[in-house]
Structures are given as C-alpha cells and as structure tokens.
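Omission of a single protein chain aside, the complex is shown with its protein chains in their original locations.
Right, chain A next:
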Amino acid sequence: MSQVSLTEQPHMQQVDLTQLNLAQLTQLKQQLDQELSVFQDSLTRLKIAQGKYQESNESLDKFTPEAEGKDILVPLTGSMYVPGKLINTSKVVIDVGTGYYTEQYIADAKEYFKRRINYVTEQIKKIQAMGQEKSKIREAMMDVMEMKLQSAQKEMAEKA
C-alpha cells in the first residue's frame, strides 16, 4: 500500500519545454513514462485492496447473533476445510498491518473497514488526478519533440 502526496516534488520547477534540447526531452520523457507506469501499478494494487476490504466488510454482515452455534467450515489451507462451530459472534480479530491484530466488536470492525475503504478510495482519486496531470505534460512534451525533430530534419536537408 503506497501513500502518495500531491506535493512530493520539491525540486520541481517551471521549465519551458521548447528551451530543452532533444536529449533532455528524451530523458524527461523516460522519467514521465516511468512515473506513469508506477501510477498504473499503484492503481491496480489499490483497487485490489479496495475489493478485499469490501469483501471483508460484507462477510461481517453474516456475523449476526443468530449465527451463533451454527456449523461452519474453517479453511485450513486454500483447498482443505474442517467443520467447526461459531461460538462467538460479537467480536472478530482484525489484521491492522505490520503484524498487529486487534480484537473488535462487529460494529467497530465494520467502521474499521469503512475507514480503510475511504482511505483507499481517496488514494485512488489522488493518483488518478496526478496521472492525468502527468499525461498532459507528456503529451505537450511529445508535441515539442515532434517540432524539434522536424526542424532538425529541415536543417539537415538544407545543409545537404
């Protein structure tokens, strides 16, 4: 899970793209491409996390007092289950990260998942906004590169 802030680049400054030479532009483009692929990566991962939290939240709906004493199948591995009985439906234990697990009442657990979903959704929005910004910059850069290339070719042609 990665957190991204919008104010991350302290060394960013305004640069007139037309002032850069082709080598610099290529370098910048590489950098942008890299950043964009990192964004894409983070987005996929965040969406997976979002889904998992949602799933956990929904499965808590089945944890009602009426379910106490009912038979369940407990997964020992991904493909093997053993029969069990639900003996406590008021509390669950949640993995809050870095190896810590906390005991929570169902209502609190649901709150927890809601908080996490909100957090992840917010991060997704942030990254999407940044991705759009970068794409725009990249497009503008491609235009400038195209222009530079053409004028360079013209010069070559005139010299020849």
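Convention: contacts are C-beta pairs under 8 Å (C-beta built on N, C-alpha and C of every residue); 3 or more make two chains touch, one makes a residue touch a chain; residues count from 1.
Please note the rule applied: contacts and distances are computed from a predicted model.
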- Choices "Replication factor C subunit 2", "Protein transport protein yip1", "N(6)-L-threonylcarbamoyladenine synthase" or "Probable prefoldin subunit 6" - which one is the UniProt name of the chain not shown: "Probable prefoldin subunit 6"
- Message: Just to verify: which one of A:V15, A:I48, A:V93 or A:A140 makes contact with the chain not shown?
- Response: A:V93
- Task: Pick out which of A:T18, A:S59, A:T102 or A:Q132 touches the chain that's been left out of the picture.
- Result: A:T102
- Absent-chain interface as seen on chain A, which is shown: 1-3, 91, 93, 95-105, 108, 112, 119
